[in-house]
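A single protein chain has been omitted; all remaining protein chains appear in their positions.
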Amino acid sequence: MPYVNIKITREGGPEGTGPSAQDKARLIKGVTDLLQEVLGKSPATTFVVIDEVALEDWGIGGLPVETYRATLR
Amino acid sequence: MPYVNIKITREGGPEGTGPSAQDKARLIKGVTDLLQEVLGKSPATTFVVIDEVALEDWGIGGLPVETYRATLR
Amino acid sequence: MPYVNIKITREGGPEGTGPSAQDKARLIKGVTDLLQEVLGKSPATTFVVIDEVALEDWGIGGLPVETYRATLR
Amino acid sequence: MPYVNIKITREGGPEGTGPSAQDKARLIKGVTDLLQEVLGKSPATTFVVIDEVALEDWGIGGLPVETYRATLR
Amino acid sequence: MPYVNIKITREGGPEGTGPSAQDKARLIKGVTDLLQEVLGKSPATTFVVIDEVALEDWGIGGLPVETYRATLR
Partner (left out) sequence: MPYVNIKITREGGPEGTGPSAQDKARLIKGVTDLLQEVLGKSPATTFVVIDEVALEDWGIGGLPVETYRATLR
C-alpha cells in the first residue's frame, strides 16, 4: 500500500499554469504501474498525491528557482 | 510534541469545496485529544496541519480519484 | 481517502524506546474513526503512517528537545 | 526540479526485510524517467526519496496493516 | 543533496496574506547557507520548498491557531 508524493513547480502545461489534468493522470498511472511491476504493489491501495509549488516557494542553489535559472543563462 | 499532517481530498463540506472550518476544528481537537489520551502528549506542543488536495491531484488505482470512483459504479 | 502522517519523538513506551505496538494501533484506530465521524471518510481507504523521530533529530525553541526540556526545569 | 517521496511498507525483498537496493534503483530510474517523459523534467534536478515504514507503523482500515490483512483472508 | 520543507501559516507580510517573495528568498538563502556551513552540502543540490498553510488548517493546543491565540490573551 504505497503512498507517493510528487512535488513539482507550478509552470508549463497548456496555459503555463501547471501540468494538465491529462498529464497528471499519466503521472498517477505511471507511478502506480511502476510500483506494481517492481514491487508487486496493488494499485487499489496505491495513493499518489501531486503538489504543485509556486515558483517563488521553490529554492535551489540558495535562490528562488526563477532567479536561479537566470544565473545559468 | 507531535506533528500530525492530514491530507484529504478537496470536496464535500457546506459548499462542495471542502470541509468547513468547524469540521477542521473537530479534526484538530480529535487528533490532539487522541495523542494526549494514548501517549500523554501535551496539546500545547501538538501541531496539526490539514492539506486539502484537488481531486485531479489525488490518484488511487492508477487513476485520478474521480475516474477511479466512476469505475466502481 | 485520507492520508495521515503522525510524527512523534521516539521515547516512552514499555521499554523507553517508543510507544508499544498496542498504542500505535490505538492511534491508527482513533484517527481513522475520527475521519469517518467528522468527514464520512471510508476506513478502507484511510492510510495512517507513524514516524518515530530520535530525540536528537527533533528541535523546539532552537534546541534539541532534550536540551530544551532541561531549560524548562 | 521535482521531488518525489515514495513510502512503502518494510517487507518482501530478498530477505523479507524490504526491497533490494536493485529494486530501489529501478524505482528511482522509473520515476525519474516518467517525470522526464510526461513533463520534460531534467533528471539532474529530480530527487527521489524512498521511505520504508515498519508494518506496525502503517495503518489501513483502522488497523495496523498486518491485522488488516488478516481480516481479509 | 538536502531537501528542506518549511511550513508556515499564511499571514503577515506586506499585504497580510503571507510573506513577501523577498522574505521567502531570504529563507531559501539562509537555509541553504546553513546546510553548506554546518554539513558542507552543495547549494546546487539543495532544494527548499515553502508551504503556506491557511490559518484554519493549522492547529495547536487542540484548536485552530487563531482560536488558540485568542485563549492566550
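Annotations for the structure displayed:
The chains carry the letters A, B, C, D and E, assigned in the order they are written, with residues numbered from 1 in each.
We adopt the following convention: a residue touches a chain if its C-beta (ideal position, glycine included) is under 8 Å from a C-beta of that chain, and two chains touch if they have at least 3 such contacts.
Remember, it's a predicted structure, so these values are computed and weren't measured experimentally.
In the full assembly, the chain not pictured is in contact with B, C, D, E, by the touch criterion defined above.
One chain of the complex is left out; on chain B, the residues touching it are 1, 3, 47, 49.
Residues 21, 24-25, 27-29, 31-33, 43-44, 46-52 of chain D touch the missing chain (whole complex, contact as defined above).
Considering the complete assembly, chain C touches the hidden chain via residues 7, 53, 56-64, 67.
The criterion applied here is as follows: only the chains that are shown with their structure count from here on.
The distance from the centre of chain A to the centre of chain C, with each centre set as the mean of the Cα atoms, comes to 27 Å.
With each centre defined as the average position of its C-alpha atoms, the distance from chain A to chain B rounds to 21 Å.
For chain B, residues that reach two or more other chains under the stated contact definition are 7, 27, 31, 58, 60. The touch graph of the protein chains shown belongs to none of the named shapes.
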